[in-house]
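One protein chain omitted, others in place.
Coming up: subunit A.
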Amino acid sequence: MSPESETSGGLKTELTLGLPGDLQVQKSGIKRGFSEVVDLKLVNDSKAESQPPSTTQVVGWPPVRSYRKNLVKNCKYVKVAADGAPYLRKIDLEIHSSYQDLLTAMGDMFTCLTICNVLNERKLVDSANGEEYVPTYEDKDGDWMLVGDVPWKMFVESCKRMRLMKSSEAIGLGAAAPSTPSKGSSTSC
C-alpha cells in the first residue's frame, strides 16, 4: 500500500488543479513539496488565459482571510437544499451567468439528479424515479419564489437561499407543471 495515496476521510492528497468549488483541493492537507508549488505557479502562468478567472488556489496563500475574499470578490454563496438529500450544499451564484448555467451546476452537484428535457424545457429530474424537481428560492423579503421569473442579475442580487422542491409539493407555482414521466409527455434525458 502506497502511503502517499492514503486518504483521510475520503479526501485526496495529490495536488490537483481543481476548479473553484472543488472542495477537495481546498480542504485536504495537500502534500506539496517545495518544488511542486513552484511548478504549480509556472503552470498557472501558462494557463492563465484558458483557466476561469479564479484559478487554483494554494491553501494559505496569499494570506488573505476568507471574509475578505468573499466580500470584495463579488462572491455569493447560497445554501441549496434538495428535498430528500441528507445535507445541504452551497453554490456561488456569481460564477454563473445564466439560469441554464445554474441548472447545470446543480445537476452536477446533486448526483442523484440529472437534467432532462421535459416539454422542451431543461428540468432537474431524479434519475431513479423520474420525479421532477422545481428550483425555488427565498428572496430578500423572505418570500419563496420560483426560479426563473426575473432577470438573472436581479435573481442573484435577491436570492438568499435555494430549495429544490419535489414537483409534487410545488402546488400553486403555476409554471412547474407536475409532470409524471409517462408515455404521453416528451421526456428525453
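Just so it is clear, a contact is a pair of C-beta atoms (placed from the backbone, for glycine too) under 8 Å apart; a residue touches a chain by one contact, two chains touch by 3 or more; residues count from 1.
By our rule, contacts and distances are computed from a predicted model.
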Listed names "Protein prenyltransferase alpha subunit repeat containing 1", "Proteasome subunit beta", "Ufm1-specific protease 2" or "F-box domain-containing protein", matching UniProt entry of the absent chain: "F-box domain-containing protein"
From A:V64, A:L88, A:L119 or A:M154, residue that would touch the chain that is not displayed: A:V64
Touching residues (missing chain, whole complex) on subunit A: 3, 6, 8-9, 11, 13, 26-34, 37-38, 41, 44-45, 48, 53-55, 57-69, 71-73
